[in-house]
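Here the complex is missing one protein chain, while the rest keep their positions.
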Amino acid sequence: MRIAPEAKNSPLLGRTPSGWRWLGLLLLLILALLLDLTAGAVRIPFRDIFHLLFSRSGGDDTWRFIVDRIRLPKACTAVLAGCGLSVGGLQMQTLFRNPLAEPGVLGITAGASLGVAAVMLAGGSMATLYAIKELGGSGSWMVTGAACLGAALVMLVVLMLARRVRDNVTMLIIGLMINSITIAITSVWQYFSNPEEVKEYLLWTFGSLGGVSGNQLLILTIMIGSGLAVAFLSSKMLDALLLGENYARSMGLTVERARLVIICSTSLLVGSITAFCGPIGFLGIAVPHLARGAFNTASHRILMPASCLIGTILLLLCDSIAQWPGSQTVLPINIVTSLIGAPVVIFLLLRTKNLKVY
Amino acid sequence: MNSTPLLVTRGLQTGYRSGGKKTLVSEQLPELTIKAGRLICLLGPNGSGKSTLLRTLAGLQPALHGAVEIAGRAGLSSSELARQISLVLTDRVGGSNLNVYSLVALGRYPWSGWLGTLNDSDREIIRRSIEAAGIDALLERKVHTLSDGESQKVMLARALAQDTPILMLDEPTAHLDLPSRIRLMRLLHQLAREMNKGILLSTHELDLALQVADEVWLLQSAAPLQMGEAPPQPGAMSQPGAMSLQMGAPEDLVLDGTFETAFEREDVSFDRATGVFRIHPAGKRTIRLSGSGIAAFWTRRALSREGFNIREEATTHIDIEEQAGRTAWRLRTPNADRQYNSIAGLLEALNDPNLS
Partner (left out) sequence: MSRNSGNPGILCLSLTATLLAFACGQQHSPATSSSGADSTSSSAPAATSPTGSAADPGPVKYAHGFRIDHHGSYRELSILNRAAGRTDTLHFLLLDEGQTPPAGRTGIPVIHTPIKTMTVLSSAHIGLADFAGAADRITGLGNFQYVNSPTVRAGIAAGKVRQVGIDGSTNNELVISMRPGVVITSTNPDAAFGQYKTISDAGIPVVPDAEWLETTPLGRAEWVKLIGALTDKENEVGKKFDSVEKTYLALAAVGSSARQKPSVIIAMPWKGVWYTPAGESYMAQFLRDAGANYSWSDTKGIGSLPLNVEAVIPIALKADYWLNVGYVDSKKDIAAKDQRFAEFHAFKTGALYNFNRRVNDIGSNDYWESGLVNPHLVLADLIRILHPDALPTDTLYYYKQLK
């Protein structure tokens, strides 16, 4: 019997991709990183950036501040967000066996937005802000905290419902409804707010990688790190879910528990990113498809790291593009990812000759 | 053949529980056993609860009452069950870029490492399953590009890769064309014998089942018909009247009339002499037929289709004669005596209104 030669070396699924692909992606990652560090309103020559990165003293003070305290944290945030959103999207697409699923499909992103709106719109007058200040809370931590709370709340609701719901189509619809409810509540608050508050909230919805540094970056790293670890350990479960719940069950997977774990890790990833950076769209949908195309496999053991790499590269690229208007202003990251992501998705769909691939 | 059963049911009753309400699908079933090396066919009309029974035995849904013992134990966990029973269902599978080899390899799920890593013995089992199912040529194909028949074989290979003593299939022949159906049934019979598996499959294919099954489980609606009782209306099966199950060797069930009774409820009559279902009611016109062998058998069927009743005392005779290796039909009516070379010609003549 002839077995395809690659099949001899395969793990559970798929052939081991040639090392070249990984190498190529790593190279692209480094390039994207350097590009992102170079792009910015202040023109810093490439050589100087190198120097600033690798020697801890000397160099222009202002430039050092910009590279160390502004661009580097931003790039780190991009890496974390790129990984988190892509892996979240991958898990959702597998769990729901739906190529259009993305991390926000369960309403987690909407929940985070709800928390932020609660702070900025419903309670956001200076009076409340000053009042809360007396209690010790402050500024951006409040917004971040509220977003985390909102995301966690929605996650709990989703988990409770997930226990009582047997199949995934129902879960998808429930997610859609949660999205609608949170958007409706947010709209009501917007309606009753003054223009400044509405504008501030609107700015938040455009997303930004720049606001995370220091302690916030540390916390984000921990949260993303944990989420990614759980997700990676779920690779085998996700592989089984590719066959649908009945087969997965027959192979020994406790589908309910798997669903819980997947929802938890995705919520952690997406909730924390939304809390710190605002909603960033399209990466979650597009990157898993790109990863599947690039590595031509369905094995999650391979797709997860691949999605991390590709997602990071894409987000760094988008961030570089967002800096493009120069000193005038910076394009909101959410808009750039959508502008890039939409054509990618369309291109993928057109290229797939058989739309029943999924 | 091992005589210790792989699976035994005790006092099993299948059904659904939803919102506190219990819907009974089967009444209390007799003790069912699956033994190694045997192929069991689960037969029954649509809606009779075949799928429910199969899913209950496989552990996909809980029984209303009773227990299923596998390898001597009841209440196995999901992962223990996965090492005892593998399934081939009617679920459509295959998104996300899966290729055939990967799909088959997924069958090793209960045995593979924590990240899904395979070792050499895993790969050997996969190789053997691929060979047994005969899908060597399909390995690099994407699952969504397979035809129904190919897809079925791939799912079978996956189930074989799971390397369990018991294999259960739910309507495996559903979307296949006739040659594929036959090949699949033959393959299953072979697998039962050669790999010493206990195979349970549910099907409508009475014909093939009768030829291939070592044992038949026949599901029918509760009380068998009494003499003179009118069969229930079509669709009565969907009411929550519980199903009952008869089992035995297929030939026994034919000879003792179980098949006939079971299908009479469907307003369909089963002819135990020929092992087929009679489509046509008894004819009005009478005719006498003499001849034996294959030609006689098929002539009888053709006549039955045309609405003829075969009687010794009829006035029209048909004689089947072998002449120089070719068959000829001789039609003798009171006023004529003609010969035809084909059944079609014969029938045309019989249907001629001017026949005398």
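Just so it is clear, A and B label the chains in written order, and each chain counts residues from 1 on its own.
Simple rule for what comes next: a contact is a pair of C-beta atoms (placed from the backbone, for glycine too) under 8 Å apart; a residue touches a chain by one contact, two chains touch by 3 or more.
In this text the structure is predicted, and so the values were computed from the model without any measurement.
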### Task
From the touch rule at the top of the page, work out which displayed chains the omitted chain touches.
A
### Query
Which is it among A:L209, A:M223, A:I285 or A:I321 that touches the chain not included here?
A:L209
## Note on the structure
Contact with the hidden chain, among A:A32, A:I66 or A:A101, goes to A:I66
### Query
Which parts of chain A are in contact with the chain that was left out?
40-42, 61-62, 65-66, 69-71, 125-131, 133, 138-141, 191-192, 194-195, 198-200, 202-204, 206-211, 213-215, 278, 323, 325-332, 335
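As a convention for this text, only the chains that are shown with their structure count from here on.
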### Message
Centroid from C-alpha atoms only, then distance chain A to chain B, rounded to Å. What do you get?
### Response
50
### Task
Would you tell me which residues of chain A are touching chain B in their complex?
1-4, 7-8, 10-14, 93-94, 97, 99, 233, 235-236, 239-240, 242-244, 246-247, 249-254, 292, 296-299, 301, 354, 356-358
### Query
Taking the complex as given, what residues does chain B use to touch chain A?
58-60, 78-83, 85-87, 89, 91, 93, 95-99, 101-103, 105-110, 112, 114-118, 123, 127, 130-131, 136, 139-140, 142, 144-145, 162
